[in-house]
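For this view, one protein chain was removed and the others were kept in their places.
A and B label the chains in the order they appear, each numbered from 1.
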Amino acid sequence: MRVGDRLLWHDVNVDVPAGQFVAILGPNGVGKSTLIKAALGVIPLADGEAYVLGEPAGVANRDIGYLPQRRSFDSSLRVRGIDVVRLGLDGDRFGLPWPWSAKNREAGRRVRDVIERVDASSYAMRPIGELSGGEQQRLLIAQALVRDPRLLILDEPLDSLDLPNQSAIAELIRRVCVDSGVTVLMVAHDVNPILPYLDQVIYLADGGAVCGTPAEVITSPTLSALYKTPIEVLRTSDGRLVVVGQPEAPAHHADRHTGQPH
Amino acid sequence: MAPYMQHAALAGTAIAIAAGLIGYFLVLRSQVFTTDALGHVTYTGAMSGLAFAFNPLLGLFTATVAVAGGFAVLGRRARADDVVIGSTFAWVLGLGALFQRLYTEHHSSGNGRAGATYLFGSIFGISATQAVVSVFICVGVCIAMALMARPLLFASIDEAVAVARGVPVRLLGAGFLIVVGVTCAEAAQAVGALLLLGLVSAPAGAAHRLTTRPFVGLALAAAIAVFSTWAGLLISYLVPRTPPSFAIIGVATLSYLLTFTWRPDARTRRPVAVT
Partner (left out) sequence: MTLVASVVAVSNGNASWSWNLPGDVRDMFGYPFMVNAFRAGTIVAILGAIVGWYMVLRKQTFAGHTLSVAAFPGAAAATLIGISATVGYFAFCLAAALVIAIASRPSRGRGFSAESAVVGTVQAFVLASGYLFATLYNGLLSGLNNQLFGFTFGITDDQVVTLAAVAVIVLAVLAAIGRRLFFASIDSDVADARGVGVRLLGVVFLLVLGAAAAEASQITGALLVFALLVMPAAVAQRVTARPVAGIMLAVLIGVVATWAGLTMAYYTSYPSGFCITTFAFVAFIAVHRVRARA
């Protein structure tokens, strides 16, 4: 995968089985979000192929629920949470919804159901700009789930949340994964909040990737081999993992928006 | 009702509906000042028609839609810099003043009002043909907005997800700007180049304050714009020497002001829990 004239990663061969909760990890700048966008067909691969849900990347996006990175709504935005979730259901259709049709009622029911599933019913009617980060995130997960996707892709959803919220949302995602059989692919920069719930991890590096269970992958030998530099994985007394020695991506400081280095 | 009043009411209603609909999205997308720039263009376009002896309405329309198209094509880059846009369209307005001077130099028949007509509108001067054309155009705008509203809402609130979902975000933004251009050209005939900004800002601003349901907001913006137009026309008719465009904008402004005194979610707002 290239961004601008910088080779992000190569030789990444990843196979994600259905119904599992998988995390994509790696240092900053290695291209985790880019991998996600490649899977969605939003960015083309420089070389190789991506198949998602049996189709080339981008074709099956209707069956994918996507939560991009760091979305927050302008605090003065006067649109309700429930409307934002509804957009996830049929916001891409042209024309106006017919207010009194059975189809519309059905849609309303589905939206209310999915909001219930994420425990956001008590504040879904409020303008989304007024809600806290954790509340917005729940509604956004509802938006990603409202079409009953087979695959849920989340890009650093716990990024801007405080610790109690992080574990609450992580638990919610796990519950969704187990109850609905949805495959969850989640990019994270800190594995600890989700470690208890993960089935697999994919560790991404310049020269490739390693997949497997956390116990297999997040070990000093495995990661050292991947990054070709000594890495130590330490376990703290409360069970958290700390990865020491992980290289940050070279400081090319490419412009995030155009991909052109400046 | 006198014919001129009928034409004014007919055209005014059609234009108000269109202005309300686009206004809702302009406020949502923070593109309100695009209408300011386009308003300047309507004036300069009309004046170029007068100065160079072709139909001013033709000049008005082509110039406005062309510039709106230019904005559409430039896309993101066109919204970059307040200073650049403000300076460019200040000069465009000055150009209109030049054309007006050229026109008044060479024609001496009752033309002192030409400037005022296009700057502040002349809704009572709308002919029967103009009124019918306005209705057709605004019906077109309404149909276009009805088709675009949902995906445009998605693209405006939640662009990244909309793109992933296959919503043609760029195309929608461009199409929307063209619709805005057409509406501004129409609105300039009713309330004038300088005041059409108010017709798209005030009803839409009020609608955003009154409701958080998008489709209700759209309808409300159109309704408030229509109400302002009717009330404005009535006031102008009843109170001597009141210019109709002032009355229309005045009612719209007052309506917006009133929404600041009413807090619709005051009752439902619960104390902020620390989550």
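As a working rule, contacts are C-beta pairs under 8 Å (C-beta built on N, C-alpha and C of every residue); 3 or more make two chains touch, one makes a residue touch a chain.
Predicted model only: the values in this text are computed from it and were never measured.
Of the candidate positions B:62, B:130 or B:253, contact with the hidden chain is made by B:253.
Shown as candidates are B:70, B:86 or B:166; the residue that touches the absent chain is B:86.
By the touch criterion stated above, the residues of subunit B touching the omitted chain are 27-30, 32-33, 35-36, 82-84, 86-88, 90-91, 93-95, 97-98, 100-101, 105, 112-113, 115-116, 119-120, 194-202, 204-205, 208-209, 241-243, 245-246, 249-250, 252-253, 256.
By our rule, only the chains that are shown with their structure count from here on.
The part of subunit A that touches subunit B in the complex is made up of residues 40, 42, 61-62, 64, 66-68, 71, 73, 77-80, 83-84, 87-88, 90-97, 125-127, 132, 134-135, 143-144, 165. The touching residues of subunit B, counted against subunit A in their complex, run 146-151, 153-154, 157-158, 160-167, 208-209, 211-215, 217, 265, 268, 272, 275.
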